[in-house]
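Every protein chain but one is kept in place in this view of the complex.
Chain lettering (A, B and C) follows the sequence in which the chains are written, and residue indices restart at 1 in each chain.
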Amino acid sequence: MTNGNQVKSLTGKKHNFGMVIDVDRCTGCGACMIACAVENNVPPGPVDATDRTGITLMRVYKADNGMDFPDNESVFFPVSCQQCEHHPPCVSVCPQNAVEVDPATGIVGQIPVRCLGCRYCMAACPYHARYFNWWDPVWPEGMERSLNPDVSLRMRGVVEKCNFCFHRLQAAREKAAAEGRDEIKEGEYIPACVESCPTSAMTFGDLLDEGSEVYRLAQSNGSFRILERLGTGPKIYYFSEREWVRNIAEKDPASALKRGATTD
Amino acid sequence: MANGISRRDWMKLVGGSAIGFMLTPIPWKILDESAKWTQSPSFPYGRQREIQIHSNERISFSHTTCTLCPMACGVRVRCASERGRGSLEAVGITGTKGHPISDGSLCALGVAAIFLRYHPSRLHRPVKIIGHGKFVPVSLDEAISDIARAISRSSCESVAVLDNQPDRAISHIYRKFVGELKNGFYINPPTCDGVPTRLTDQTLHTGDLAFGYDVNDARMIVSFGTPILDGWGTQRQFASISEARRCGGDKKLKLIQVETAHSRTAQIADEWIPVRPGTESAFALGMANVMVRERLCNIDRLRMYSADFDNAAGDSFMKLIEKYPPAYVSEKTGIPADKLVEVTREVARRKPAIVMFGGNPGSGPFRLDEQLAFMGLNILLGSIGTKGGLKPRGKLPSPYYGLHGSDDSNHLASMKQLSDIPDGSIGVLIMDGADSGCAIPWETVERKLSPAGHTIVSLAPYLAGNAVHADYILPSPAYLETADDVPTPSSATVASYSVVSPIFSAPKFSVRPNGFINSLAEALNIRRSSRSDFSGMEYILKKRVEKLHSMAKGNVFNAETGRSERLSGLSLPQFLERLKKGGCWIDDGPAELPPIRYSFLGGTHLPRNNVPVQGEGNNGPRELVLLPLGTRGVLTAAQSNPIMSKLYQESGLRMSANTVSVNPSTGRAAGLKDGGKARVRTENGTAYVMVRFDKSVMPGIIQASVVPLTKSPDRAEPKIEDSVIDICKIDSDSTWRITNAMIEPA
Amino acid sequence: MLPWVYGFTWQTGNIIFLSIFYSVVAVILGSFSIAAIRAFRDLKPDRLDEIRWHFDFESLPEFAKVCRHAFTGEVNQRVCRNGFDCRTCKVHSKITGVPRITKSVYSEGEIPFGLKISANCLYHRGHTWVRVESDGTLTLGLDKLAEGLVWSQCEADLPAVGTRLHVNGTGWYFRKEASRARVLSPVDGEVIAVGGRKEGFYLKVNPGNDSDLRHLLKGLEVGPWMTSEVERLEMALGASDGAVSLADGGVLLDNIAANYPEQGWEDILALMLLES
Partner (left out) sequence: MDRNRNNGTKDIRLVARGVNRMPFGKFLYLLVPWLIILAIGMYAIFLCLAKGLNQTNMDNRFAFGVWIFLDLSIIALGAGAFFTGFLVYILKREELRAVLNSAVVIGFICYSGAILVLMVDVGQPLRAWFTFWHPNIHSMLTEVTFCITCYLVVLSVEYAPIVLRNKKLKEVPAFLAMQYELHRIMPVLAGVGTFLSFFHQGSLGGLFGVLQGHPFAFREGLAIWPTTFFLFIISAAAAGPSFILLTTWIASRVSRKRLVSDNVFALLARISGSLLVVYVMLKSIDTLTWLNRTVPSLGLSGIGFFLWAPFNIWILFAEIIVFGLVPSLFLLFGSGRLRTGWLVASSVMVCCGIVLNRFVMTIQTLSLPTMSFDRFMIYTPSWQEIAAFLFVVAYGVIIYSLSFRYLRLFPQEIEMKVN
């Protein structure tokens, strides 16, 4: 995870990177989660790690229509950092400016080397998309030789999260610069999760570019965002043709209880 | 001090300059710099200081083909060369863009496979297992002479090779080797992906012509327990299903999942038909009943092309399905009769429709008699050989003989199924290290072993899966180190061929399977002709590619350019080069379908008048049905890759090992608690599991996840506990779909 | 944090926040430094005595700080707030200006608990008496109560001749082994002679020109004061579970200190000598 401020856009052209995830296509295979962990040098979970202490910068959640057998229908929501663009809750709470929004790209970057691990940002994030390094990063013997050289490791005791594979943007910019181009081309920079999705459920691009696929999808009828009502302006859009799926995004979590289900 | 400077003046000077210095940015800048220094990751503690990441200065890309399952996905490996050391290291894996089979996508296993070379359970020398998880190193020569001795000793028993990925070059070597032995068997375990050739042979009389599912053109898929949205088939088929489900209008694909378990596919299918355990075939026959009764199929044509569709002899298909009127099927399956009728009508209307019946990798394939019912449905739907149905694919040449056979083919052992082997007959079993993608409960293999004593050799690189039951493990080269080839995936309708060239040289300790077979043949003094040399994978592969080249049809994908060319336009060296660099040959289209006659009740097989319905009847008071569920690569090292903890352990995406889901009502009736521990007992043993309450699971079902234990900190697995799959009841035909079980709090 | 540190911006909020922070730090450090500098300057014997008395007086319980005029009934229940220095007390000057109405139960010279009060002596609340000699010098000594309390076999650090004494400053010390008791000086002035054990520990002091002895107790005040002091002593002894008790209304034991372990006794003595 590299400091979000070091490679600036060559021409200073403003981007606003975002993603649209077609949840009707997502099969919950988890390739994005693995690709993310491999790309970002996230260590395998220690023996004691659980779904509550593990680090999955991208996590696929299962949601359902709340019905019992046999009417139950499910949908999978890949949830990473939602890259909020309007007052990201995590940015203003960080006491030492370890979370910064890159104005050139709109990417909310975490600077783990400045993080002291107070975890206030984690409490602030409504998407639970921030993860704490509860353990030292450890790989089985030899496995660290296969780590991604573009991404530095995070130490124990700091928070990390998805940064849209910012190092890939840097690499793309470097490549563009080497080829004498001012700007990267569309599709030249995509995060690992998008790249790995076997059903192409994820579309990534510049939300400011009205010609881009991601813009078209984000503006389309079936697109929605999770917890849009909180006003944080997440830049990860979801897409579904099914109404009940779209309703999940804003559904009151307690609505299941009102129907008489038990907690947990 | 008359005119000198007093001490007081000195102090003033020093103090003043100190204050002045403080007012300059210098001290603060120093502080800030030290602040930045402490922010470097190596400060102040942690083991990450020891972790050296490769430099990203020299990055290169290599293309190859994934060998983790038979699906032949194209893989692009990002390599970094370490400065000073000069050694290459894989630092990233993605799919090969434009690849005719995978088109740039990989499954979770494939992405995680970058770490497989450093899998904690990888063996670093040939070992001899002396007890559960305990082993001693053994030299290769010693092992070979032991094995050779065992082979020569077993005169009454047979020598068998269990090959999970048939039709590879090495498979032909195995067959050749086994064919040289007087009592050799070459065995393929059950798989869940394709249409079993045995089934098509019996129902369509097409011999060894293999069929695949043409899902690209289907508009309706009725899947009987096949995990088609959870790791089934090739990535291209998978993506095509996803794409077709998405698109609107006429082309929109509807997916109906008929399955007891609330599997991943059942969760996201367009419709889930939760039949009672073991009644999938009854449902299929019910559908057939409706189709015939409502004339939704061309009955006259069927009568014409089939001897046993409707005849006076009494064992005709018509007779069989007469016993399955909707009311009866409804009673058996728990699905309302009108639902059955409605579904059948929709399936018949919405053509092309296809009925898939591979089975789940955790619970294995269906029994042959059940498969007959599904196949019958396909025939009724007219899906045989048509667009969007079951299509035959072309064959690949063997390295030893051409497509149309030669003398040498006689020396190859015939391909047998596990169920074909008599129980207690195998004296020496050689297990190849590749994976079929489907679980093989050890008991299915174990019951074939000679009770008088047996020797098991595993060629797996890892102490994982069924290799733990071996006596000798001769670790073969691991992923990205192995030289191999990948034939057509069994679910595909078009033949394809890829070569796997090693990107990294295999470590010295590793045992190449062909080398092992060669040494073994030498030790056994098996006569070798020039063409039956087992050594030199390079040579064998070249032979095969040569034969393929001579067919002069199809396209060749060039992984480096991402484009395809006609094979006819390529010279042999060019073709070989393309294949070696992650390319792929793909046939022009499905094979020609010979004129066929249908045999609904399975040719030589005794027709069954009544498909028995399992999982009902003599259930005890608290007797439930255990349904093992898994995904591709269950119980293999690829699934127990440490990074897979992201899916199994660190998120709720997939249930971790030995976790069972039960309906809350079932769970409470058994006195269980959500999140609590429980004991599952079957006639085969007891497994300790974690219980999850899931209101979407059918009451009366124990839906168990079959996953390798995520990882053990030691290289050796500790005491191997019974996992759910170990306690499943194995039928005589080596299937294990349904097991009656009891569950109680532990 | 500072303009040249990474992350600093010239935003209004930032400037306000940091200004407030720096002000707070400045106030804390500033006031602490002032205290430290003042404390450094205070390290002179006279000033220390002043501080010590200030502290000792502040620590006295309310009932030990009863105003002398409350003893005589001139005022009701008044507690001294002026460090027993009536010379600068407005209340004192006001009260002494009007005729006395006394309600003391003791007449002059009477002896509660058998303690002798000398009529021609002025008493300081630190249990010393002052006798104005005919030559204008002052003689100071311990009163009977204190005499009874001081250790029998003790030494005294009497001030050297020429030492200047200050009211409520250190008069002299009694010392026995590790224990020590300070006698407050009742008057200002220069020591011109000292008397040792045989003479009964006294100092002769030349008060200088403007000798102001208004703060010393005299006449009808002494009896009630002494009575209250005896009560205080009784309480102090009682607090330590009365190794020695005073016979009710009887005679104060001679040398009760002898019957009391030294360590604990130091505290009782110090309390009676107004040391906290």
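In the analysis below, contacts are C-beta pairs under 8 Å (C-beta built on N, C-alpha and C of every residue); 3 or more make two chains touch, one makes a residue touch a chain.
On a predicted model such as this, the values are computed, not experimentally measured, just so you know.
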Exercise for review: Tell me the shown chains the invisible chain touches, ordered by label.
Suggested key: A, B, C
Review point. Where the complex has a chain not shown, which of C:Glu62, C:Asp135 or C:Asp210 is the residue touching it?
Key: C:Glu62
Exercise for review: For the chain that got dropped from the picture, name the residues of chain B it touches.
Suggested key: 31-32, 35, 38-39, 44
Revision key, fill the gap. Had the left-out chain been drawn, it would touch chain A at residues 46, 48, 50, 52-54, 61-64, 77, 79, 87, 89, 92-98, 114-120, 122-128, 130-136, 155-159, 226-227, 229-232, 248-258, 262-264
Exercise for review: State which residues belonging to chain C touch the missing partner chain.
Suggested key: 1, 5-7, 11, 13-14, 17-18, 21, 24-25, 27-28, 31-32, 34-36, 38-40, 42-43, 47-48, 51-52, 54-55, 59, 61-63, 235-236, 239-243, 261, 263-264, 267, 270-271, 275-276
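One rule holds for everything that comes next: only the chains that are shown with their structure count from here on.
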Practice item. Between chain B and chain C, tell me the centre distance in angstrom, where each centre is the average of that chain's C-alpha atoms. Key: 96
**Study point:** Intercentroid distance (Cα basis), chain C paired with chain A, Å
**Key:** 75
Practice item. Would you please write down the residue numbers of chain A that are in contact with two or more other chains? Key: none
Review point. Residue numbers in chain C touching 2 or more other chains?
Key: none
Review point. Which of the residues in chain B end up touching chain C in this complex?
Key: 25, 28-29, 32, 35-36
Check your understanding: What residues of chain C sit close enough to touch chain B in their complex?
Key -> 2, 4-6
Point to revise | Residue numbers on chain A that touch chain B, as the complex places them | key: 22, 24-25, 27-31, 33-35, 37-39, 41-42, 44-45, 47, 49-51, 53-56, 59-62, 64, 67-70, 72-76, 112-114, 136-150, 152-156, 195-201, 261, 264
